[in-house]
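Note that one protein chain of the assembly has been removed; the remaining protein chains are unaltered in position.
After this line comes chain A, so read on.
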């Protein structure tokens, strides 16, 4: 008889039994994992009665059995089609959570840049890794980031020292393969951008099959004074996958953190970017583009925490929803008591292409200072009949007209991404997306 999971509360705790297989390589990591496991036991699993979880169901997650991804023995297919030409010499690849040295390259990076696998660096007691790991996650009472920590092993570590500007974008490619069993992965990245450094990171999740697995990634980035980090995240997990991700960024004086998150894959996905201002005069951008159809669910819960004076922040979150897909947005903007002269922009725009699609959107301002400019808003709209008529009267067929309008809607996010091949890839994704939605319309 199949084993029945009675309780979502014990779901993650039960999986901790896989933890033992990781121990013994690094005392540091053993301790980190132990601490993570303790937290998993103490933090309650999210419930729909929790305000932050009321719009999505995690049932798909906890009603299955899973194997630890790194224990799987699978042959790796050719993945070179997913490489970015700009990152031929600056790439780290992880397959089912395991660092793949043969697929990774670092020769295009300046010598001063430290890049490596977290597990390897931990076994060498790398001082910076030990000092900074877990410092920027800042996800108190979050069982998923604790679970990630409880399985901390392979992962990406990048350190860009003072004054170093890295031209080549660093591509962090997390590949999940097909497998006979459901499995789980806990991707992890730590990026340290020292004073006046500059780096571009492309965090890229790809599912090669249609199989079920879950991934709970944690991405930590620290920007010291005048650092400039451009961070693009692309999520194209398998259409049966569950992807619940956290990004924690600390931004010091005169630093600029620019992030663009593209959500295209997974049956259920959630992004929780948390940007925390650490000093005066910073800039940050937390833009997002979500393209979902079928029965996909995408949830973005972001926090922009303005803690000091003089910050400029920008969040444009755009969603295109088709089929029975469901998009959730909750953007929290905090402006602390002494954080004056804050200029914050937030907008969530939704393009609903079907009758059965669903949007929940909740911009949320909590302002305790008085000299601030915060604009926020949310819109839900459809393709305008008049726009379609205009383009069709110019000879464009239905598919071309829709594609052009969806592309135009999405472009505002895409065009700011500095890596050209990523832009192209996203235009391609928009194309595939509109093609699919036309198909479903014709068969409906």
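In the analysis below, a residue touches a chain if its C-beta (ideal position, glycine included) is under 8 Å from a C-beta of that chain, and two chains touch if they have at least 3 such contacts; residues count from 1.
Going forward, contacts and distances are computed from a predicted model.
Colleague: The complex lacks one chain in this depiction; which UniProt name from "Branched-chain amino acid transport system substrate-binding protein", "Fe-S cluster assembly ATPase SufC", "MaoC family dehydratase N-terminal domain-containing protein" or "ABC transporter permease" does that chain carry?
Modeller: So the chain that does not appear here would be "Fe-S cluster assembly ATPase SufC", according to UniProt.
Colleague: Of A:34, A:74, A:128 or A:396, which one is in contact with the hidden chain?
Modeller: A:396
Colleague: With the full complex in mind, choose from A:295, A:412 or A:435 the residue touching the hidden chain.
Modeller: A:412
Colleague: Could you list which residues of chain A touch the chain missing from the display?
Modeller: Touch set of chain A with respect to the missing chain: 384-387, 389-398, 400-401, 404-405, 407-409, 411-412, 415.
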